[in-house]
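Structure first, then comments.
The other protein chains are all here in position, but one chain of the complex has been omitted.
For subunit A:
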Amino acid sequence: MPKYLLLKHYRGGPEQHRPFPPMDQWAPEDVEAHFAFLTHVGELLEGSGELVDVQALTPAQTWVRYGGPDAAPVTTDGPLPETSDLVAGWYLVDVESRERAVEIAAHISSEPGPGGAPLCEWIDVREVMSHAPADD
C-alpha cells in the first residue's frame, strides 16, 4: 500500500481559499470545536488502520548548511520572506490509493474555523517513495 504525507502549513501554498485570523483570536468555543475535530481525525485514521504517524512542528525555522572544513555550520533563521513555505505538521498515512489520500486530506481541510465554517486550508499531499521495488 502506498504511503502519503499530508502536510499542513503555517504559511505558503496557494492563496488561502477562506482567509482566517490566527487561532488565538477565535472565539473559545470555535477553538474547542477545532481541537475536537483534529482528535476525531486522529481516531478515525487509527480506527481505519491507516495512520502511521502524526506530528506537529514548532514554527521556529533554522536553515543550516555545511560551512567548509574547520568552519562552523552556517545557519540562518530568518527573516525569511513571508511567502516562503513553513510546514506546521503532518499525517503520514498508509492507504489503498492516491484517491483515498486525497479524500483524507480533504476531510482534514474541512476542519471547523471561526463560526464553525470549514477552514478549507490547503493540504500538501506527497507520496512517500517505497524501499521495495515492484517485481517485473
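Rule of thumb we're sticking to: a residue touches a chain if its C-beta (ideal position, glycine included) is under 8 Å from a C-beta of that chain, and two chains touch if they have at least 3 such contacts; residues count from 1.
Criterion: contacts and distances are computed from a predicted model.
Peer 1: Could you tell me which of "5'-nucleotidase", "RNA polymerase sigma factor, sigma-70 family", "Multidrug ABC transporter ATP-binding protein" or "Lysine 2,3-aminomutase" is the UniProt name of the chain missing from the displayed complex?
Peer 2: Record says "RNA polymerase sigma factor, sigma-70 family".
Peer 1: Can you list where subunit A touches the absent chain?
Peer 2: 22-28, 30-32, 35-36, 39, 56, 58-60
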